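Have a look at this one before I ask anything.
A single protein chain has been omitted from the complex, and every remaining protein chain is retained in its original position.
Let's turn to chain A:
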Amino acid sequence: MDSPHVESTTSEPPEEGSQAAGVREEEPAAPGVVVDDDDLIMSHLPIDVVARIISFLPYRDAARTQILSSRWRHVTSHPAPLSLDHRDLAWPRYDDHDVAARTTGILASRTVPTRRFSTHVVHLHRHGRRLPPSALRFSATLRLATFAKCQFPEGKPFFFPELRQLGLEDVVISEESLHGVMAGCPVLESLLLTGRSRFECIRINSRSIVSLALRVYTDELVIEDAPLLERLLQVESRVATNLSVVSAPKLETVGCLCDLDFYSKLLAPEPTVLQELSAVSFGKVVRSVKILAINIPSLSIGVLVDLMRCFPCLETLYIQTDKVTGHKNLWQDDVIKSLDIRLKTVVVRKYQGTTSQINLATLFVLNAKMLELMCTKEPNKITSSANK
């Protein structure tokens, strides 16, 4: 061994058993005999296959393979994606400043193509929460990215040709930048967006998006063109009161539609003049949606009828409400009776047996002809009763 001081830093005991179990030991070379045909196994493999093997290693292990032999150094500089996770970069003896310097060192080092990159922004830039430009340098190969707790750069071009999954968690980002990000990810399949930024209108235009999960304040959410969108999830009740869908032919799951302003309206000077939730305005009847969740504290019968008309092929409905307004005996409402409700499963969440909730449950039991399961969920337990 040429450099014992290097190797002495990596002194983990061999993992007995864990990898030896299914692996036959290689014939050991006789001690002292130099094996000329070195790199016997790896030398057969094409370089992109070796790069693929390395891509499954944590970033640190991957980087360390450079020291194995000159061929491995060559492989590691080969443009194959690597994985980098800040949890692999455990430097307990360093303070943030050192970690920042070292992370910057990694970013600047030769092993840039990255399969997975995760680090706290404080590690990147100690005295600011702006996302530094270097964080975007992996853009050509990155397939999954999460940016969290930072301010997103404004007016910077954002192009991730390979990115499939993007999380923007607690980021500060402008409407314009958000739309720029989506435009710059031509194969993006999943987007998670959370944060305190307040948007006026989020417009979704993506030929590739399948899943969209939001937890932000926005006055309006417009799905303009999303031919592959299947799931629209609004995590927690912070989201748009106005959702419109122009084109999303594959949309199957919609939830949770919430009346965001309900509680602020309650605090208004004239709390009795509650405006109705104008939750959903769909360009047309949406037959693709099968699962819907709603959380509307004060649900008017009109809104419910609109929803049932809007989603005629609904199979599962999750519903959470404190009060239902309308006919005294809802199930006798003529409009309700005229509807063709095809629901198979109804789940009433936070069920406390109020008159409104009983009313609602009765409505579905009597009018949903195909109902198979009515499920009431109390805050801490589940009870259910089969209807058919």
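Just so we're on the same page, a contact is a pair of C-beta atoms (placed from the backbone, for glycine too) under 8 Å apart; a residue touches a chain by one contact, two chains touch by 3 or more; residues count from 1.
The working rule: contacts and distances are computed from a predicted model.
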Problem - "Ribosomal RNA-processing protein 43", "Exoribonuclease phosphorolytic domain-containing protein", "S1 motif domain-containing protein" or "SKP1-like protein" - which is the UniProt name of the missing chain - result: "SKP1-like protein"
Completion exercise
Of A:213, A:228 or A:246, the residue that touches the missing chain is A:213
Exercise for the section: Please pick, from A:58, A:184, A:297 or A:312, the residue that touches the omitted chain in the full complex. Expected result: A:58
Handout entry: Chain not shown, touching residues in chain A
Key = 1-3, 5-7, 9-12, 14-15, 19, 21-26, 29, 34-35, 38-42, 44-46, 49, 52-58, 60-61, 63-70, 72-73, 83, 89-93, 102, 105-106, 109-110, 115-116, 143-144, 146, 164-165, 167, 190, 192, 211, 213, 230-231, 233, 253
